[in-house]
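Below is one structure; the comments refer to it alone.
The complex appears here minus one protein chain, its other protein chains still in place.
Take a look at chain A:
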Amino acid sequence: MKIAFRAGASALALSMAAGLATAQDITIEDADWWSEAGTKFDGVTLRGVTESTPPSNFVSDVLAPKFEELTGIRVDVETTSWDQMYDKAIKDMEAGTGIYDMVYIEQDIVYAYLARDFLVNITEALEEHPELKAPNYEEANFTSFADNFRGAEDGDLYGLPMEAFIKIYLYRKDLFEDPEIQAAFKEETGHDLKPATTHEEYSEIARFFTAYGEENDMDLWGTTAQAHTGHPASWYEYFESVAPTYGVYDWGINPDENYAASVENGGEMNSDAAKEALTWWLSMRDLAPPESVQSTWTEVATTFAAGRVAQGLVYGENAAWIAADDTKSRVVGNVGVALPPLEDGVMEAAESGEGYIGYYDGGAFGLPTTSKNQDAALLFLQFMALPEVQEEWAMASRITLTSTYDAPKVKELDEELGGYYSMLRDQGYLFKGAPEYPFHRQVLEATAPTFYSILTGDTGVDEGLDEMARIAEEELTTLGYRQ
């Protein structure tokens, strides 16, 4: 869903990479091997379903023809809306009709699919059929993001990542490095103007720039806020990007305590830290541009690119075009990248693996157990994960292979992006995807109305989070996860 809604903003980014790349632009090593491997599947047509986003269009328009050219295996990729994609995929896998040989899996739904045994164990399948393993495909080459698609017990891969990015703290270098602004900030706060490392510092900068914009009659505010009052984007920003920076992880739900959400039962959804985090975030929302209450990830990126904010939390997939494409962005060359601001102890927890500091998002392609062409589909999945293919996608801020970091194009862009790729490589382990819950959307949708009510001010933070914890537990009881 998130990716679907972000499609608009990332369209440009992908056009930089995917749109301009053609089947002819991609040179596949070991072409003879692919040709040989395809001979066994004469007349086979693979069918995939995915959401209609630029990366998926890249798969259907560029990779599928290239794969067919090499192997003779035809690939039909059905691109549709997010809800239709999941509806079709789930019903196909549920009913066992075997229509689809590949399904797109966003990071946050993979656990639901794994719980239902919908997906083929790709690691095991390639071990059992070594003749199908492509020479240039290495499972070990995947970044830590691939761990999101591994089985909890066997550690094997059930989906091959096609895109991955982190949600980062972007700031305007031109504003932060302006001597006059630095002096004004110092005079007002007594501190040097530099990217915030704590929430207090972040608030101080946000307050300063919002006031600065007003005083100087500029369209400038102190921070972004993905605070839509009727869209899950706001729920995600709070639970996946803000609450973790206060040490509230996995949405405040504790799987070890019978999936408790309330403090009373062992959860943290309505803990003091959670309430402090939400109060802080709402105070930032009030310093953000007026469109923030209607902003999803797409609008946050465009707000930043329009030069309307001094700093903000932005999905990394947008970093490339915000920083480098002057046809869409007014802040080209002026974008700095940093880690999100944190409370004391959160970084230590993340470094030790006990916590995390932000959101690591992305998606993969999986092979349904109901597919009738599993062997041929294994070939195409590996094809998409080849280093030479992934280099093209990296140009749009998406990296899933460690080898991609060494590509000359990526290194060049890394400098323009203020070191985003380096951060992804070196500090990506501090970020984490959605929690390993098979009930992701169910809990979100059950609690979201109350969350929106908090955003509109109809419900207080304390009262609202208490209510959300109660509703989450009620929903989990209905679904049978809480006994």
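Definition applied: a residue touches a chain if its C-beta (ideal position, glycine included) is under 8 Å from a C-beta of that chain, and two chains touch if they have at least 3 such contacts; residues count from 1.
What we mean here is this: contacts and distances are computed from a predicted model.
K.L.:
Assign the chain not included in the display its UniProt protein name, restricting the answer to "Carbohydrate ABC transporter membrane protein 1 (CUT1 family)", "Cytochrome bo(3) ubiquinol oxidase subunit 3", "phosphoenolpyruvate--glycerone phosphotransferase" or "Glycine betaine/proline transport system permease protein".
P.N.:
"Carbohydrate ABC transporter membrane protein 1 (CUT1 family)"
K.L.:
Hey, which of A:80, A:141, A:283 or A:442 is the one touching the hidden chain?
P.N.:
A:442
K.L.:
Just to verify: which one of A:48, A:289 or A:433 makes contact with the chain not shown?
P.N.:
Candidates A:48, A:289 or A:433; residue touching the omitted chain: A:289.
K.L.:
Among A:116, A:191 or A:330, choose the residue that contacts the chain missing from this document, as touch is defined above.
P.N.:
Missing-chain contact among the listed residues: A:116.
K.L.:
Please identify which residue in A:29, A:83, A:154 or A:354 touches the non-displayed chain.
P.N.:
Spelled out, the listed residue whose C-beta touches the missing chain is A:83.
K.L.:
Using the definition of touch stated at the top, determine which of A:52, A:123, A:229 or A:258 touches the missing chain.
P.N.:
The one listed residue touching the chain not shown is A:229.
K.L.:
Residue-wise, where is chain A in contact with the chain that is not depicted?
P.N.:
Chain A touches the missing chain through residues 1, 83, 86-87, 90, 94, 112, 115-116, 219, 228-232, 289-294, 299, 308, 438-439, 441-442, 444-446, 449, 452-453, 455-456, 458, 478-481.
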